[in-house]
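Structure first, commentary second.
Complex shown without one protein chain; remaining protein chains in place.
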Amino acid sequence: MKERLSQQAIAMRAAKEFQDGDYVNLGAGIPLLCATYAPIGKDVFFQAEQGMLGYSRLLQVEEWEEADLDYVDAMGRCVLPSSPGLSFFDMDTSFDMIRGRHLDCTVLGGLEVSEKGDLANWTRGNLEWGAVGGGMDLAVGARRVIIAMTHTTKDGKPKVVKECRLPLTAKECVDLIVTDLAVLEVTERGLLLKEVAPGWTFEEVQSLTEARLIPDPVLQEIQL
Amino acid sequence: MKERLSQQAIAMRAAKEFQDGDYVNLGAGIPLLCATYAPIGKDVFFQAEQGMLGYSRLLQVEEWEEADLDYVDAMGRCVLPSSPGLSFFDMDTSFDMIRGRHLDCTVLGGLEVSEKGDLANWTRGNLEWGAVGGGMDLAVGARRVIIAMTHTTKDGKPKVVKECRLPLTAKECVDLIVTDLAVLEVTERGLLLKEVAPGWTFEEVQSLTEARLIPDPVLQEIQL
Amino acid sequence: MVFHWGMGRGTPQNLIRATYNKGVSDLIVISHNFISAHLGGRVFSLDEVCTPLMLAGRAKKVITAWATDYAHGKNKTLENGVAGGRIELELTSHGNLIERVRAGGSGLGGFYSPVGVGTFLEEGKEKRVIDGKEYLLEKPLRADFAFVRAYKADTRGNLVYRGSVRGSNPIIAMAADVTIAEVDEIVEVGELDPETIVTPAIFVDRIVKIAEDGFGSTSYMQCLFRTTMRTLLEGEEE
Partner (left out) sequence: MVFHWGMGRGTPQNLIRATYNKGVSDLIVISHNFISAHLGGRVFSLDEVCTPLMLAGRAKKVITAWATDYAHGKNKTLENGVAGGRIELELTSHGNLIERVRAGGSGLGGFYSPVGVGTFLEEGKEKRVIDGKEYLLEKPLRADFAFVRAYKADTRGNLVYRGSVRGSNPIIAMAADVTIAEVDEIVEVGELDPETIVTPAIFVDRIVKIAEDGFGSTSYMQCLFRTTMRTLLEGEEE
């Protein structure tokens, strides 16, 4: 079987989308790894949804003696306390920022993405309980929504689908999907397959995708 | 003709209503004078609607050399820059405070007050333009609304009326009216005349009032 | 969209003056008030202290809570413009105005306010009873440009304010396509205490530094204040 991208590689590819000066919020899971792979030479500022803006990287293990646990990202991991340019605010201002379309980009995980860009990512099961979190707000509010996820479920079922079966996070919100097999752009005509993992073909990716894919005329291999 | 209370005396009587620890917003005109007459021995904290809370007095003329013009009340007059316990916030938080019923009391001016407690105080004329300001927000939001005004207009017409003729500021919002002739409480039964200016009788005040007054069984003279 | 209060601290005077001098017209101007700057009964000319009133002559519409100048003010641009039908006026309350701007900046479609029920503000608005209380539906407000006056900025655009003149500046900064901040000083990133930053850089697009002690600067205003106070006091003594 051909090799798929690692979680790190998915995050690296997604992080390549960041532009200089972008304000970005990262969801849990693979998206969080993007904090480590912001493009060199570009200033990218991350937002933590509980109320912090402007950190560029997280404390590494060898720096933990410097750690101040009042300076943490949305997952509670320490950022550099000396990060210059940080600002703090309450959680309502944070979601004003998100809902008000001030963030340039968010990278979120996905359980299913439809060909129209519908996103389902908060529950595998019913609506009885679940972890809605800030995903709905981010999917609706961020100017650009990138989904970073595996292309198929653990038992091999497609996650890029015609219509989502799982409860939705938001309708028609996704701009780009980065998986361990492909980079897909949501367009008016449908899903454009722009890049494939090294060694994979359009047909092979299509066979693991429920939605119909449109091959980019200049289909490329994913570069990290 | 019998003597009426001065503007200062109206303000002094209104200020007697403040309780220890009260947060109070003062409107323009006579109400502003209340800042000078907060009861001795009681801590009263004033709010300036552009975004400041906690000042207790204004700079006096002889202190102006200490003045810092970034510490001003709603009329742009300097508060003591060293006022301990001041806090600053944006104007939206300021009106959250007002609208959200956090203020204990507001003292506002009045052009007309009806027997049901309707208030008209922002325009003498039509709706074409005018100075709405924060009066509508304060009248609706403050827990207690006190009106400090003259009892009649300059040409002797009653300002305490059956129904307001001028455009309303808010409906059924007034709790207490302090004038140069009387102190009136708005009750479910109507306007209760609680106090009269020294030397004035119930009948004399009633004759300068359009609304029907109910005499308090223990009608008293206004004490300052 | 611009803030003004009292003597004009917190007012982006240079941005207002530059806009006026540029000769643009047909503006829609959103500001809490359109009054002259004043102090202790003295009213300043627009040459001394610029206020949004300066833009009234360039406006086809104003949205405000305070459309009349003080009685002792001489500048009737707005009043005459409205009376003459040249300027459309949308009048509201301070609180509803700032909340509408906040709704515009935070992506909400509108909100139900208890303020204005039973008044002229009801006109053309949906009235609704929620949990036994009446409210009016208020719609969001946004602008193409927000002019903001802050005390200091860092080069990324984080803003700090000073004292009681923060006003609506932090809110209007959120609700425009382009937000321009006028400040006394621009410092390096990291020099502002993060606990004092009120407007995060994400809301700010451009920063303009006022010339050292220049028009509208903190020291200019403090000097104007002292001169005025001295004159007023001397007047009292005579």
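Note that the chains are named A, B and C in the order they appear, and that numbering of residues resets to 1 at the start of each chain.
Keep in mind that, in the parts below, a contact is a pair of C-beta atoms (placed from the backbone, for glycine too) under 8 Å apart; a residue touches a chain by one contact, two chains touch by 3 or more.
If you're wondering where the values come from, they're calculated on a predicted model, not measured in any experiment.
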Chain not shown: contacting residue from C:L141, C:V160, C:M174 or C:I207: C:V160
Among A:K16, A:K42 or A:R77, the residue in touch with the chain that has been omitted: A:R77
Sites on chain C contacted by the missing partner chain, in the whole complex: 99, 103, 106-114, 128, 130-131, 133, 135, 139, 160-162, 193, 195-196
Contact footprint on chain A, counting only the chain that is left out: 48-52, 61, 64, 67-77, 79, 81, 86, 88-92, 95, 98-99, 118, 127-137, 140-141, 167-171
Residues from chain B at the interface with the omitted partner, ascending: 23, 45, 47, 53-54, 82, 84-89, 95-97, 99-103, 140-141
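As a working rule, only the chains that are shown with their structure count from here on.
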Middle chain, criterion being Cα centroid separation: C
Most widely separated chain from chain C, with each centre as the mean of CA atoms: A
Separation of mean Cα positions, chain B and chain A [Å, integer]: 55
Residues of chain B engaged with two or more neighbouring chains: none
Two or more partner chains touched - positions in chain C: 102
